[in-house]
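Working notes, structure below.
The other protein chains are all here in position, but one chain of the complex has been omitted.
Moving on, here comes subunit A:
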Amino acid sequence: MNTFLHTLTDNGELFWRGFKTTIELFLISAIGSLVLGTLLAAARVSPVPILRAVGMTYVQVLRNTPLTLIFAFLVFAGPKLDIGLEYFPSACVALIAYTSAFICEVVRAGVNTVSPGQAEAARALGMTFPQVTGQIVLPQAFRSIVPPLMSVLIAMLKNTTIAAGFSVVEAGAIPQYMSERGENQFATLIWIVIGFLLLIAPLVTLQRTLERKWGVAR
């Protein structure tokens, strides 16, 4: 037990640095992919054929490409195309590009749960497509997609560990450093699991709160 505790306390700075980076990666990528995913969903339900085509192509390509490949493309191929991004921004871009495709599909499923009469009534009042979408359809769509949306965000939180393979020192990079220091690998992994459980807990709480708050709105 003593060894187990010391694994953490002796390397507190490393764990802190790793998880701090994980949190930063997560927050930036979560906001980015929510915004981009919602815009893509709006494009996919818009009356403009070209926007629908762009949205569909984006989702088809990004959702079906392994995340590691997207990272590799940005980190290794990016510089050759003169897109000289640092490792951390590259990781954010990769996560946003990949996750937004999934968020788009979840939001689109939510849009389909909103009765067509809602959009029709909004159009009959003289609202434009952005107003109908932003004021009426999306707010109602989000109410019905809280659980799947959280699943996508939790998956993304765990996907941040792929960044370790591309020179970003986040939680997934901790085992390698610990092994170089000759620390107990088993204890290290347990601590990392505990760290992720602690990070995910607020997301689960947020999901419950939102579901309870919006549950009465129908």
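Please note the rule applied: contacts are C-beta pairs under 8 Å (C-beta built on N, C-alpha and C of every residue); 3 or more make two chains touch, one makes a residue touch a chain; residues count from 1.
Basically, contacts and distances are computed from a predicted model.
K.L.:
Quick one: the chain not pictured, UniProt calls it what, "Heme exporter protein B", "NADH-quinone oxidoreductase subunit H", "ABC-type polar-amino-acid transporter" or "Cytochrome c oxidase subunit 3"?
P.N.:
According to UniProt, the chain not displayed is called "ABC-type polar-amino-acid transporter".
K.L.:
Taking the entire complex into account, which one of A:35, A:121 or A:155 touches the absent chain?
P.N.:
Hidden-chain contact among the options goes to A:121.
K.L.:
Which listed residue (A:66, A:89 or A:139) would be found touching the missing chain in the intact complex?
P.N.:
Touches the omitted chain: A:139.
K.L.:
In the full complex, which residues of subunit A touch the absent chain?
P.N.:
47, 115, 117-118, 120-128, 131, 135-136, 139-140, 143, 216-218
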